[in-house]
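Left out: one protein chain. Kept in place: all the others.
We call the chains A, B and C, going by the order they appear; numbering starts again at 1 in every chain.
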Amino acid sequence: MIDQIVQGVLLGGYYALVACGLSFMYGVMRIINLAHGSLAILAAFLVWYITEQLAVSPFIALLIVVPIMAALGWILQRTVLDRSLRSGPLTPLLSTFGIAIIIDNGLFERFGADTRSLAPNIGDLSYKSWTLPGGVTVGQLGLLTLGVAVVLIVGLQLFLKYAPLGRAIRATAEDPDTAELMGINSRSVYAAAAAIALGTVAIAGAFLGMRATFDPYSGGAQLIFAFEAVVIGGTGSLWGTLLGAIALGVAQNLGAQVNPKGFLIAGHLLFFCVLAVRVFAAGGFSLNWLKALWRSQPA
Amino acid sequence: MTDAVWVRRWSSVSIITIVGLAGIIAILAFGPLFLGSYWTSRLTTLFIYIILAVMWNALAGYAGLVSVGQQAFFGLGAYVVIRLSDAGMPVYPAIALAPVIIAVLALVLSPLALRLRGGEFAIGMWVFAELAHLLVNLDSLIQGETGRSLIALSAFAPDVRRANNYWFALGAMTIFLALVFVLLRSRMGASVQAIRDNEEAAASVGVRVMATKRTIFVLAAAGCAAAGALTLSTLITFQPKTFFSVQWTAYMIFMTLVGGLGTFEGPIIGAIVFFIVESLFGSSGVWYLIALGASALVFSLWIPRGIWGTITARSGIQLMPIGYRLLFRK
Amino acid sequence: MLTATGATKRFGNFIAVDRVDFAVSRNEAVGIVGPNGAGKTTLLNLLAGTYPLSAGSVSLDGLDVSRTDAAARCRMGIGRSHQVPRPFVDMTVFENVFVAASSGGSCTRAEGYKASIASLDLCGMLSNANRTAATLGLLDRKRLELARALATNPKVLLLDEIGAGLTDAEASELVTIILQLRATGITIVWIEHILHVLLQVIDRLVCMDSGVVIAQGKPEEALAHPAVIEAYLGSGVA
Partner (left out) sequence: MNVLSVEALDARHGLLKAVRGVSFAVSAGEILALVGANGAGKTTLLRTIAGAHKASSGKVIFDGTDISNVPANKRTRAGIALVPEGRRLFGEMTVEENLLVAGRTGRKGPWNYATVLDAFPMLQPLAQRKGNDLSGGQQQATAIGRALMTNPRLLLIDEVSLGLSPVAVNAVYESLQTVIASGATIVLVEQDLSRVLRISTRIVCLLEGRVVLEGRTSDVTKEQITEAYFGLRRPATLEVEA
């Protein structure tokens, strides 16, 4: 039981990583990016491809993939998202869903249906673990993932708080018209925010590849995990996302104890329970808490 | 003065359209007698596509609800048929009953689902579809991803089965088109279009927004369930992975966007376009799917009215008698 | 007949309407004026049920409707127009009005036709009945907004700046229509900036500033009230 909880917490570290970019993008642009999961898989494939081709460590490959994904984010915002933001509330959903289909099938076309993993490329990191008193084992990779998630979230918060660009992003997210009047080019800020979001997606993709397997059609599942983590943890801070991600991971691991197939079911059920409580307790439901989430600072 | 004014709903164009449609359906009803086995089964597929497109359009185009999880109802519709058949019910009555059962399920789900907004609703429905998929896999009858065949169908000779499927699909398509048509023509139809144009303004003139959306949500669920049940009758084997695939929703989105979101005729045209594209390029594999995604992207950004919406905007023609015209005595 | 007691609306830390008591009696026409940000439109939204109250209550004909939503209040007899007209753009003018008649007016199809035609006629929109609402100009949109509110068969009609942005000639046409409405016994609450238009119609004027009512009474008296002049023109002018 304790072991399952510990493993769930570690798994939550990955979910926090993948949820980070989704909530960031929603917070700034009010876009729920349905291609989010597919982009994470795209990043995983890029890391895998570079690792294989150049025979380097995935961590080195990640150094190349983060800027590539960030550039992709910039282009995506400038070409598609800017336009879809201006054409009604349904358009961003439809256009990002279209992008997801293109990415998924494009990956299938290029890389085929095989499942891949980066685990063979990171040596003993993929299985080495420490054993705590009481027989609980803590995987080094899991701990690293959780650590990276925490560092990323703290880093993003510090960036938003203290960096000039971070402040411009917050200002634009709150009121793009007024930000323009302060000399801020809101289109560029949006593009920068999309670049940052996809940079985090690249990291999430790499860690997905190291801790598990992936194939071209794994994107939908990643989107769902990310969304569930954000919804479950919606307590009003980026730490909420981390907590939500951990709750999701723990619920899944406990669910797996009940039934071998209970892993995913437990996560989905937790998601719906949290959603139902929120909808019926508040008498209404909106994503305002999400808006506040990434913007608020640690006390 | 007002005695000299009255309301007309039918125009000569719309009468011709409806008579024409009825005529086409009447001719199609004899399809299996002259079409041959290939076209009988191909047209069955087209009828199923039309149901899917019309239902997704009702949801997104009229109620403003973009769902990425309609495959939930599609898959559950098929699953219910397997279950009913296993319980001893004859196959075709089971196919007819499945949409009704799923409609009840959707009604139960609606209080939660309809309070979600925009992307929340879209992904929330997707999670629901995933959950439904996982729970169906737990059923020992289905044997996980292995799935189960609708064995009772083997009692029919292939030709008979093909013809039955055809008639059932044609019948279901006719019923759902008629339901949408009647809904749009009713006073609720005016409300539905008002919600589509401006939800808040609709509420301010007394439209029951929630109740109207619920009706559409339930109807769309029933339609997708019927399509799922019918697809099962053509494929025979129920494989959860196939039936709960998000691909079905991708098809629905493509058909609706290409044909024209928020019009009656658009999704029908979109389904026919999709059917033709699939017939021509379906065998070319993933490039075909990439092209579908790209078209969804292009239509949503640059041609948001779709084919039919663009045509009506240019020409002002109105085929279906769902509107109202005021006539004045000279 | 329509009463707000202690009506309050907060947006975050901002109090848009602060404990306002407001009442209008049957067949009365009340004008509301006040500077931008005075809370006039918010008060109208509280009366119509568009926003939930933060505190206080609203009642119609003695019935508490504080927790009734906008659509239901409309069906009970509160009709409204919006400051910026919100037509259903892809529907015809007649269909716009017919939705209102059949939903808000809760009537049969035949009654709905009749009510729609009558309100279009009254607002001078009958000849435009078959046009798509998207093609209408501003005056016609305002007329449609009014006709739609009328078709819901309201006991009380809440009007939000239907005169704004119109030329003189257009505004006086609107006044003629509203005077005709008054003659049919409809109660009117009208927010308007253009005073000379408003004064042709109303019995009583309510002046608001910073979320509270600062003066009310006969129009000339209310306008002469020092607090009103100060709110409009600033201290030292009076």
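Please note the rule applied: a contact is a pair of C-beta atoms (placed from the backbone, for glycine too) under 8 Å apart; a residue touches a chain by one contact, two chains touch by 3 or more.
A quick note: this is a predicted structure, and the numbers were derived from the prediction, not measured.
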Would you list the chains present here that the left-out chain is in contact with? A, C
Residue of A:Ile2, A:Leu63, A:Leu158 or A:Met182 touching the missing chain in the full complex: A:Met182
Would you mind spotting which of A:Leu141, A:Ala168, A:Met210 or A:Val279 touches the chain that isn't drawn? A:Ala168
Since one chain has been left out of the picture, which residues of chain C touch it in the full complex? 12-13, 35-37, 84, 137-138, 141, 161, 164-165, 167-169, 193-196, 210, 231-237
Contact residues on chain A toward the hidden chain run 164, 167-168, 170-171, 174-175, 177-186, 292, 295-296
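Quick note on the criterion: only the chains that are shown with their structure count from here on.
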Graph of touching chains, which shape: line, ring, star, complete, other? line
Starting from the Cα centroid of chain C, hunt down the chain whose centroid lies farthest away. A
State, to the nearest whole Å, the distance from the C-alpha centre of chain A to the C-alpha centre of chain C. 47
How far is the middle of chain A from the middle of chain B, if each middle is the mean of its Cα atoms, in Å? 33
Based only on mean CA positions, could you tell me how far chain B sits from chain C in angstrom? 41
For the complex, which residues does chain A have touching chain B? 26, 31-32, 34, 80, 83-84, 87-95, 97-102, 105-106, 108-109, 220-221, 223-224, 227-228, 231, 259, 261, 264-265, 268-269, 271-272, 275-276, 279, 284-287
In the complex of these two chains, what residues of chain B are touching chain C? 1-2, 5-7, 187, 190-191, 193-194, 196-198, 200-209, 262, 323-326
Chain B residues within the chain A interface of the complex: 60, 64, 66, 68, 112, 115-120, 122-124, 126-128, 130-131, 134-135, 137-138, 144, 246, 250, 253, 257, 261, 285-287, 289-290, 292-298, 300-301, 304
